[in-house]
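Pasting a structure below so you can have a look.
What you see is the complex with one protein chain gone and the rest in place.
Entry: chain A
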Amino acid sequence: MTSLRILVPIKRAIDYAVRPRVNAAQTAVETAGVRHSMNPFDEISVEEAVLLREKHSPKTVEDIVAVSIGPPKTVEALRTAMAIGCDRSVHVEIPEKADMLEPLQAAKILKQVVDREKPNLIIMGKQSIDDDFSQTGQMLAGLLGWGQAYGASEISVDGDTLTVKREVEGGTDVVKGKLPMVVMADLRLNTPRFATLPNIMKAKKKKIDKLKLEDFKERAENRLKTLKVAEPPTRQGGGKVENVDGLISKLKELGAL
């Protein structure tokens, strides 16, 4: 069996259970003092990489590396990834106040990380829940010239062949491909485990390679300009009618009848 070297790109985003608020200047979502955690799709990707190691004979999965591009606190998400079971990680640090990278920029940097780490399988979330682009994985596969499987709900490895079940409109699509490959995880792929305390402690001692944006030769510039960020209109509460006649006249009033 081909040995697997898995790279898991992750992102630290506002915790999905937190209600995001728009900042006073209406230029962005408020992030200061707001709980952040690993993007849920990425957590699933980390879990899947660790599951692959557990499922196959020892040594099949040689190395699991988490990589993230983000401000200094991104280290927390990398520690979580290593507590779940990644062996080490790479942190591409960007300044605290810097703009979020657009997919092409992220993909170009990730490509150079791939050149450096030489993985043969990339498992990453199909999208991050903050900017919701859902493009980075596809661009990365394109830049690398690798095969890709988007929206994975099941992954199985046989030699150097990967079989991926994808959730598509109307049912399930099964694709097969040869390594190297980029797989983008969907929600139903697995349920991430709770990191145990001993593993959380061990994760503190695992290695994090620090890189800076300037270390990367090929870069793209952000091309989008944010004009304004606003809350969606608040939902109007429903009303109660006393009886059937009331309902009918209300429907007529709204032009539904």
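Heads up, the rule we're going with is that a residue touches a chain if its C-beta (ideal position, glycine included) is under 8 Å from a C-beta of that chain, and two chains touch if they have at least 3 such contacts; residues count from 1.
Following the convention adopted for this analysis, contacts and distances are computed from a predicted model.
Novice: Name the omitted chain as UniProt records it, choosing among "BolA-like protein", "Exosome complex component RRP45", "D-2-hydroxyglutarate dehydrogenase, mitochondrial" or "Small ribosomal subunit protein mS29".
Specialist: The UniProt record for the chain left out of view names it "D-2-hydroxyglutarate dehydrogenase, mitochondrial".
Novice: Quick one: which of A:S3, A:T196, A:T226 or A:S249 touches the chain that's been left out?
Specialist: Within the whole complex, the residue contacting the unshown chain is A:T196.
Novice: Since one chain isn't shown, list which residues of chain A touch it in the complete complex.
Specialist: Missing-chain contacts on chain A: residues 15-20, 33-35, 37-38, 40, 43, 80, 83, 127, 129, 167-171, 186-188, 190-191, 194-198, 200-201, 232, 242.
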